[in-house]
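Report on the structure given below.
Note that one protein chain of the assembly has been removed; the remaining protein chains are unaltered in position.
Letters are used for the chains, namely A, B and C, taken in the order the chains are written, and counting of residues starts over at 1 for each.
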Amino acid sequence: MKRIAMMVIASLALFAATAVDVVAVTPTSGDWTMPAGNYASTRYSRLDQINRDNVSRLRTEFTFSTGVDRGQEAAPIVVGDTMYIVAPFPNTVFALDLSRPGAPLKWKYQPNPEAAAQGVACCDVVNRGAVYWQGKLIFNTLDGNTVALDAAKGRLLWKTKLGNINKGETITMAPLVVKGKVLVGNAGGEFGVRGWIAALDAGSGKLAWKAYNTGPDADVLIGPAFKPFYASDRGKDLGVHTWPPEAWKIGGGTVWGWISYDPKLNLIFHGTGNPGPWNADQRPGDNKWTAGMFARDPDTGAARWFVGFAPHDLFDYDAVNESLLLDFPVRGGGKRAVIVRPERNGFIYVLDRRTGQVLSADPFTPVNSILRIDLKTGRPIYNPDKQPRNGRVTRGICPASPGAKDWNPSAFSSRTGLVYIPHINLCMDWLSGEVNYIAGTPYVGAEARMYAAPGRSRGELLAWDPVHRRAAWKVDEDLPLWSGALATAGDVVFYGTMDGWFKAVDARTGKGLWKFQTGSGIIGQPVSYRGPDGRQYVAVLSGVGGWAGAIVVGKLDMRDNTAGGGLANAVRDLPAKTQPGGTLHVFALPAH
Amino acid sequence: MTHHVLAPAADQAEAIATVWQGLFWPNLVIYLAMLAALAWALWRRRPAADEAPGLRAKHTHHWGLALLGWTVFIAATLTAYTALSFVQDRRLLAREPDALRVRVTGEQWWWQVEYPDSDPSRQVTTANELHLPVGRMARIELQSDNVIHSLWIPALNGKQDLIPGRRTEMAVTPRATGHYRGECAEFCGLQHAHMVLPVTVESPAAFAAWLDAQRAQAAPPASPSATRGKQVFESGPCALCHAISGTDAGSHAGPDLTHLASRPTLGAGALPNDRAHLLAWLADPQAHKPGTNMPDPKLSPAQLTDVVAYLEGLR
Amino acid sequence: MCSPCRRIERRAGFALAALLALAAVGCERERREYASKGPPTTPPGAVRVGTLQPGTPLPTPSEPRGRHFEGNAYHVNQGQQLYKWFNCTGCHANGGGAIGPALMDAQWRYGGSIEQIHASIMQGRPNGMPSFAGKIPDDQVWQIAAYVRTMSGNAPKYVAGGGRQGMAVAPPLSRVPRLKPKTTESSQ
Partner (left out) sequence: MSARNADVEAQLARTWSDPPGLLGWLATTDHKRVGRRYLVTAMAFFALAGMLALAMRTQLAVPGNTLVGPDRYSQLFSLHGSAMMFLFAVPVMTAMGVYLLPLMIGARAISFPRLNAFGYWMYLLGGIMIFVAFALDAGPETGWTSYVPLASSDFSAGKRTDIWSQMVNFTEVAALCVAAEVVASFMVTRAPGMRLDRIPLFVWAQLVTAFMVMFAMPSVMVASQFLQSDRQFGTHFFNPGEGGDPLLWQHLFWFFGHPEVYIIFIPALGMISSIVQTFSRRPIFGHTAMVLAMVSIGFLSFGLWVHHMFAAGLPPLGNSFYTAASMLIAIPSGVQIFCWIATLWLGRPRFATPLLFVLGFFALFVIGGLSGVMLASVPLDTQVHDTYFVVAHLHYVLIGGAVFPLIGGFYYWFPKFTGRLLSERAGKVNFWLLFVGVNLTFFPMHWLGLAGMPRRVYTYPAGLGWEWANLAATAGSYIVAGAVLLFVGNVAWSLWRGKAAGDNPWDAPDLEWATSSPPPPWNFTQVPVVEDLTPLWTAKPLQWLRGLKSDKREMLLTSIAEARPQVRWGCPDPSIWPFFSALALTLQFIWTIFDPWGWVWASIPMAIAMTIWFWPKKSEPSSD
């Protein structure tokens, strides 16, 4: 019955959709040169050979084993007739020759990162993929290096060390190259690492600029150009004054997620991670500039504006999710440059890209930790009943720490005007307490016990209409959804489940069209490309892991219900439903 | 360091001393009266005729009335006591809006003292010493996440327990500058005896100066020996339990040592704070505070002198 | 003496003897040993991590300090406190594992005897276990190792702690079944 009601709304959306289009032009060629698909991060493929009618006849073209059975979070990159994939630690890069049947290995490059880096990787030794730029393939290694390879031969061009594992720093994100600058951020919010985003010259690998997310304005590259929309973000050295003394030096705010770029405004948009430690009582104040989002000038890194999604964050709501750059029709005609962001704190934000004003913020999953977002101040109003209390467990906090949607990117189709959000419905019990900072060891200070949100399935693919701010349709999934989504011009949306199913659904109605069992949980990012033979291919890496998959790959003992940072408690059945794996799967319609 | 209940140096202790005076002297009189009655009852001359039945009935009647009178007297006295206690109790519970906020956390067997501030970057964290401005109320929030302690500064106010899972509070309005002795009054384990909190009450100006000094980062090492000491401190076992702001050491398992040298005692009252005792303490903590959680850091004599040189510089 | 009395006296004598025997173990287990810390440490390096030995295998000597710390409730209790203070919970949670492997189960990549656990803490392990030698004094490392042994129920009886304060995370370690450690190789 619900499905029919949804159908009605979907058709209505059809009319508004046409008015919403994507800012950055998706590359016309069939390539997929960056994990997010394009600078607007819409993960949308213009190829429409595979459509709603024929997708059911999709079948495996070839597979490739990366030889590592940890969490495969990368997105395959395709340029011309070569596909590049980056494996989790030890981060081997494989180049596959798509022009020959079975796509044999062209070359592979082993960066040999330090083994000890595995000890400071909070949520599995993952890597979110490489990026292609003018003949170079650039990726990060777990032990904090950015590496550039010659895309043709796999020769090392340059390698820059940015992170120090003795301080707990790792790098897991996929870099983004904008105007010849490689943008990279660090990870390690759980180890008291001070977060930063750096730009390296794509040619030489030398550091162009580096902006920290805590500390004095000079470090944060806040200057005269910085015009935040909200008063609470204006002030001198807020990165110091909103922290207890010295706490900003070990205050988190790492950049380990997604960056988008708007060529017209010449601005990059990146999120900042959770403040350290998770125990909020240990860091009174707003803990600027963590758990929020910056707009910066890509050339100099100068900050333009900032919005805080979880000031003085209470429950590890990193704000590193993807920013979809869209243009919305505005009442009274004309288009408004916006950012749509399914945020970890459980609200999907629509922000004005120019000024950082929060236009709307609506919950897209059951939320009780935050009552609502006050649009006048842009700040969340925390629910006093769900605040951590002195030495007592706070129960039933929704959403749980991984948030309403973790890092796995959503997709947007300009044809349907819907944002396809693969997300999770989890709640938790929480107890925070004093924690000691010892460099190189975890600096968390809280224990959690997570479980499915009452009355909801643990995972959900949600089609959200950002213009009318309501859900078009949703597909309930038993296990939490940790894979990226892919929308195609053929009105098909692809995503993967944690028990290994790679599924395709109708972009307009959400009806299941096709699915394939890949043998291990999918937390990778599906992509679509046109192969040398002109056919449309869909590729995804399968291999369970990440924070939720640690129970399987780490063989955790579930008699301890805070194992795996408390998340394993919510997926106690995962080891029975999937085994570790590490295989690339590429699908296409049968050639006739 | 004065620490006598009857030498109050704050409004609260003074209120309690009033209750003491109001109860002690009447009780003394009652006690002496009782003894006198007993002595009289034992040594009164008994005329032979006492045994006559008529006389016995008369006596019983008189003593019956006396019993009633005595009971009424006791009830009245106790009501007066209760009233006096209730009135003074309300003085202890009075709170001023602009009171200085201090948060004291009870640990196993030392005190963490924090001065919160609306601007968190001006917040001060220190250990095993409490400074208060004279003439201004200080609201001391008390918390503990291990066992029950009880902060008691006899010269300033009665004691309040620090109970895991609860936030308790006490107010102190010092009226006389000076050094007072605070300590733990609830048995909290092996070293309950050495859990002293030296309290210094000073003029508001001196207090502000002290607070600013506490906000400063740790003084850099002055001598080469101190520099080596800092290196040993940060790379050795010390950094796993102690914090010195301005260095990588950031653990709160043990007291914050940023301004150790300016504190009156070592080991929360176990030893006076001077070079010799610092050396003795680092050489063998268990000898001076048996059962303390501070392990023997097993430093070589050279490392010992270097670390002491560094710690002595942390004014 | 009537016959039943003799029987009672024999039984009373027997009970007394049993009580004294139990007693001898008792005082060892309960002593609060904060000053002197057990027998002197033997030279390091005697610990074998791998189980394979060329030729006929030599017996692996058990470290007397290990037995001493493992069998004392006070040391295990101190180990529990240090396990939390030095952020072991960050990687190993309360025995269930997270970034680091689980410590409650029977699988030990580098050996599950108290000497091997002590060595793992001191030396660190290549795949991410930090090396604490020179950072945590030796006695405390033995205490932590003794506590870790109780997580898999391997400590002697009546030494492991019971119900814990804070969040109800794991069964009390005194009720955890004993899992004899096996040196196995996990995926990495």
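The definition used in the following text is that contacts are C-beta pairs under 8 Å (C-beta built on N, C-alpha and C of every residue); 3 or more make two chains touch, one makes a residue touch a chain.
Predicted model, so just to flag it, every value in this text is computed and none were measured.
Shown chains touched by the undisplayed chain in the intact complex: A, B, C.
Touching the missing chain, out of B:V5, B:A276 or B:A302, is residue B:V5.
Touching the chain that is not shown, out of B:Q112, B:Q160, B:T258 or B:Q303: B:Q160 (per the contact rule at the top). Of B:A99, B:V147 or B:A261, it is B:V147 that touches the chain left out of the display.
Residues of subunit A in contact with the chain left out of this view: 391-393, 431.
Although one chain is not displayed, its contacts with subunit B can still be listed: residues 1, 3-6, 13, 15-16, 19-20, 23-24, 27, 30-31, 34-35, 37-38, 40-42, 44, 46, 56, 59-60, 63-64, 66-67, 70-71, 74-75, 78-79, 81-82, 84-86, 88-89, 92-93, 108, 142, 146-148, 150, 152, 154, 157-161, 163-166, 168-169, 181, 183-193, 269, 290-291. Residues of subunit C in contact with the chain left out of this view: 1-2, 4-5, 8-9, 19, 23, 26-27, 29-32, 34-35, 73-74, 76-77, 80, 157-159, 161-168, 171-172, 174-175.
Here is the rule we go by: only the chains that are shown with their structure count from here on.
For the pair subunit A and subunit C, the distance between mean C-alpha positions equals 42 Å.
Per-chain Cα centroids separate subunit B from subunit C by 39 Å. Remark: subunit A and subunit B have CA centroids separated by 52 Å (rounded to whole angstrom). The residues of subunit C that reach two or more other chains are 85-86, listed in rising order. Looking at subunit A, residues 391, 433, 436, 438 sit in touch with two or more other chains.
Across the interface of their complex, subunit C is touched by residues 69, 115-122, 190, 391, 393, 429, 431, 433, 435-436, 438, 440-444, 447, 449, 550, 553-565, 568, 580 of subunit A. Against subunit C, the residues of subunit B that register as touching in their complex are 164, 190, 235-237, 239-241, 251, 253, 286-287, 290-293, 295-298.
Chain contact summary for the complex, subunit C toward subunit A: residues 85-87, 89-91, 93-102, 104-105, 107, 126-130, 166-171, 176, 186-188.
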